[in-house]
Structure formats: structure tokens, C-alpha cells
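Take a look at the structure set out below.
Missing here: one protein chain of the complex. Every other protein chain is in place.
Up next, chain A:
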Amino acid sequence: MATFFLTLYVLIWPLIVAATLFAICKGFFKDWREARQEGRTLI
């Protein structure tokens, strides 16, 4: 049981990182799309 939880403990972080990266990328491309539609620079 301890081995199972330790494995989960190690591998959960890359999963959370992947979810965060997805959210950031989604937000970035939304910003980019809006900037294009409004004819302005992204930054």
C-alpha cells in the first residue's frame, strides 16, 4: 500500500503540470486570437 501511495505521490505532479500547461496554452491562444481580431499586438 505504501508503495502504491508513494508511486502516486511521485507521478501526480506531472499530471497537474500537464493540466496547468493546457490551461495556460488555451489562455494564450485565446489572447492571440482576440488580438488578431482587434488588429493589435498581443503585448
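Everything that follows uses one rule, which is that contacts are C-beta pairs under 8 Å (C-beta built on N, C-alpha and C of every residue); 3 or more make two chains touch, one makes a residue touch a chain; residues count from 1.
The rule we apply is simple: contacts and distances are computed from a predicted model.
J.: Given the choices "Sodium:proline symporter", "Regulatory protein YycH-like domain-containing protein", "Putative ABC transporter ATP-binding protein YxlF" or "MBL fold metallo-hydrolase", state the protein name listed in UniProt for the chain not shown.
T.: Going by UniProt, the chain not displayed is called "Sodium:proline symporter".
J.: Extract the touching residues of chain A with respect to the undisplayed chain.
T.: Listed in rising order, the touching residues are 2-4, 6-7, 9-11, 13-14, 16-18, 20-21, 23-32, 34-36, 39-43.
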